[in-house]
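Only one protein chain is missing; all other protein chains are in place.
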């Protein structure tokens, strides 16, 4: 690194710091990178989990004795974590796995299938109702204790929750970070390597112009090694759309893969039909579209539905693993994750500039979407801040499918923050997954779902369970 | 009438002047009004029909010997009709009734029911593909022969075709006129009279603020006699939404009524759910919404599906009737129709000012819809021209349902005028009535419909029938 | 009047109800009209003046024994005046005549001449600094005591103060009313009568499309009796621009006329140069333009500068006159004033619809100006509320001159309401009248003016007098 591009010492507040997933990736990446002198304050409602992560983090930090020093603490209050922080990371679980199970199971009784259930559709909607008030509280605390901090939100539904942060504190410097698009960058690199006859490129060499909203993202320009990859990609999509494609075959014994990966059939089908690359994972893309397009035949389209029951088992394994690490088990081998967050932090603090696709309010970067809507495009991370890069506009056929979701998300945030309970049902029924129900059934579904989660809702919102 | 508000002599070019419907209303209204000295030039591809109407019009004109003189001629060319005209009226049939029958019947085989089939949905889409090139030709002729004329479009799909006129000749002074909203003004007057205990008001006394797109229109403010009628209306809607309401019972023997009227159940249900009045007829409203909301159960919701076969019979009766009039049968009694067109013409020419809801490009009158989109709001007709009145914004839940239709219509006009055949299918499949089909079926439906009407399409568009 | 267009009884709160000018016009107009059953509550910091007006008003009301009853009361508190009012009229004096004299005299020492000094220029700017906090307080009281009321602002600077009302209470139903444009409507009627060879038309028969900002307004379409008057007007302007024109010659003995009327030279010169009619009075138009265009040679351009000393004498006469009326002197003969306010109130309450040019936030009616800017265009008054009518766009050359004033007004309101004292000087120096000073002199001028009026300013703003 050029001597003029060093990283200043940085204080990171991690809200949801007992996390078994993101927090450990951060610990690993900081250790692996070794150039960021950081103090990481972990805060979690489950304080013991934060403490465990602090201990594990300290072990990670110790591994890299030549790198910049990183220290971990578990904080007892949100204020203690936030006050004076340079960076805030938000990665919380809005509700329990039982809530998440309900988000999937209740709609299923109305024949609405959801592959993930955390973004749009009935599951995403009700999850948002739970999460918006929680995130709003965090946003207000940031306004109070560290208004100048950069804030990275990792929590889903990402658009809705990043929008909530801006709604309660418009000057916040927040972005939403999601790595879904890496899949598409990988395939671009793959195609470039195939053409070159040797492995020259990794996904970081694939430059892509991202446009869309989180989990419903597209790529209309791509280049690897200075070469336009869109023609090659579209040919490849045409060639493989009928059977799908995987770099390595699906191992039927690997439950995680079965539930979390896909075979590019949906991405290729959409790419072929709309003329640009669909970028997010198939499991996410399909939830934005009418049930009968893909979800009804998920086996044919070769993507998995993620059972919450599996998530619960997986979580237990992670808990066990964390406990083991805490008790001295060997740390996993040093390897950077695919997450961009450490690179983003470094760029903000004076390290090498970084461009990646993130979720930000529309300030002009995405034509066709309302000002202020949370949209996903590339942004430049530098000491000047996080600046969106103008991305252009979706083809009309895709804009027609994407924009109502964005408008609904805006309206949902506004309705929850204003306690406008009456506005919720009309928004709920207009989601394409719900729109396929007769109105009386859609109303019943909404009330059932709200009732099931009402203990997690502010009193006013909980009333929506019984609105006529 | 105040002496200072007289109407100047006016030359009216009527394109589609052989019409059995609108043209005769105009003749009757001009005779009934008696204050507009007019020369009406009828032009029709079916010249004999224009000539017949010219003769019938002359009879109407003769009836009013004290009123301003009106003369009728049948013109052989579009140019002869348009050159120097002050007003142009466009009322054409885009294709034959056989085409219209296909627009309904083919989707029906895919279980897509349409109550009218001339606005949105698969029927409206393919009708638009036929009509846009026809109207574009008329628009270009207006630009050439009478660029200063005021142009009233009466042809459906109204938004799309009014948009086509502006696309080919941006300076055109065109508006789209549609009387659907009168139903809602009538019910407002009815409720005011009921409260007064006597019949004080007619629909012209009901002032309403209209917002929407043609056939999917809403009213968020209404006043009769200076009194806000929205609360009374919403109460009435709540009271009657379960069973519907008709001022006079439906006569089962009256086929026309059965197929063209409704029982306000859809309007009341939407009003109740979204908090403002749904203004267009139920048969039109339902086509903008998912099949399962109303169309699947049209009998339960008490609105008729209009059989094209009935339209054919009805047309034959009208032809017979016109022939009879032509041969000397007694003219119908003098009575103004519900159409506003004569009032609109008078206001433009210096008569009393007139405000009514019409279809115009969005120049700021309708928030939430893209600039230039054809929207339906009130406008002021005066010698200063046709000026839209700022209408405000729909509740979010309705905007979510309406705006994608408007965006699709804009994109459809652009695609047809640029011969961008590949853009059509992605637009077609995103219509809510079509979105309920798996994509392979939707594609098949599109190709079948295009093939069925390909003899009416320009060569480039006809290719869409066989596009992969 | 049609029985269905009656006016409901109306409660009017008049803030500044001791006014010697507007309040008496209202009393006269209500009496003359005779159809509005009204309760008028007069509120004024000078309570005795409000009481006097209440007594005089009662005499007016008594005159019309057949008309609708009007009653007048003087209220002791703003709350008592506002609570439950249907209509609020705001007509206050922001500061004393001494303040106004300073607004003119101090800039004059820097060779900046102002003909009025209450709208833009240094005088308008500092007057706005005094008035914004006063109007903000009234706006907040309206939000509290009568949020549903229609609010007519008559106070200058009109754009800035109407903008202040919307800034503190965005849901307010306020408009700014100003009769400047009547002069242009009168000339349009004059030209139509001249052509007709007889007096057929009054200014109310002249329909004009107004666009601009208050006191810098233009007319790009005009019709009388259905005939387009723009060509005749532009010819007339060309014919008379060199010498000006007055319907009746200026009586040099009439001081008021000398100081308040003009000879149309500026209007005609601007009309000739920009191709549309300049509509406001010459004295107002010139203040928006560089000093050397007209103000430097006001005698050549034949418009008066209004001496504040004359205003003071005139005011004393009005006080004397009011005292006399209060003591029983004969009321002036019944004659409607040129003010539209009674017609506007009637239209809102259910009387005949009314269209006139008023000041409203830009909701789309005026292209080229920022959303929310207070602009002057026609609006429709009806029981549906006050709805702006889409007016189009100024020719570019005029937009370039007008828009920076509007942007400055927006920024000024925002800066005063946020106590952003540092933002004031940069705004002040960019006004074309001030921009002609070197920056050190402009800064001195600003501080002198602020210091002179600091006793009328909130403490924070007063600091601007000493800002480096």
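Side notes on the structure shown:
Per-chain numbering from 1; labels A, B and C assigned in written order.
We adopt the following convention: contacts are C-beta pairs under 8 Å (C-beta built on N, C-alpha and C of every residue); 3 or more make two chains touch, one makes a residue touch a chain.
Keep in mind that this is a model prediction, so the values were computed, not measured.
In terms of the touch definition stated at the top, the absent chain reaches A, C within the entire complex. The chain that is not drawn here is touched, among residues A:349, A:415 or A:450, by A:349.
Remark: the omitted chain is touched by one listed residue; of C:76, C:199 or C:400 this is C:400. For the chain missing from the display, the contacting residue among C:296, C:309, C:323 or C:419 is C:296, taking the whole complex into account. Between the chain not shown and the residues C:239, C:371 or C:422, the one that touches is C:422. Of the residues in subunit C, those that touch the hidden partner chain are 269, 273-275, 290, 292-293, 296-297, 395-401, 403-404, 407-408, 411, 414-415, 422-423, 425-427, 429-430, 432, 435-439.
Annotation for subunit A: contacts to the undisplayed chain at residues 3-8, 200-201, 205, 207-209, 221-228, 349-351, 353, 355, 363-367, 378, 380, 382-385, 387-392.
Heads up, the rule we're going with is that only the chains that are shown with their structure count from here on.
With steps allowed only between chains in touch, the distance from subunit A over to subunit C comes to 2.
Most remote from subunit C, judged by the distance between CA-atom centroids, is A.
Interface of subunit B with subunit C: the two copies contact each other largely through the same residue positions, with over half of all numbers used appearing on both sides.
If each chain is reduced to the centroid of its CA atoms, subunit B and subunit C end up 43 Å from each other. Of all residues in subunit C, none touches two or more other chains.
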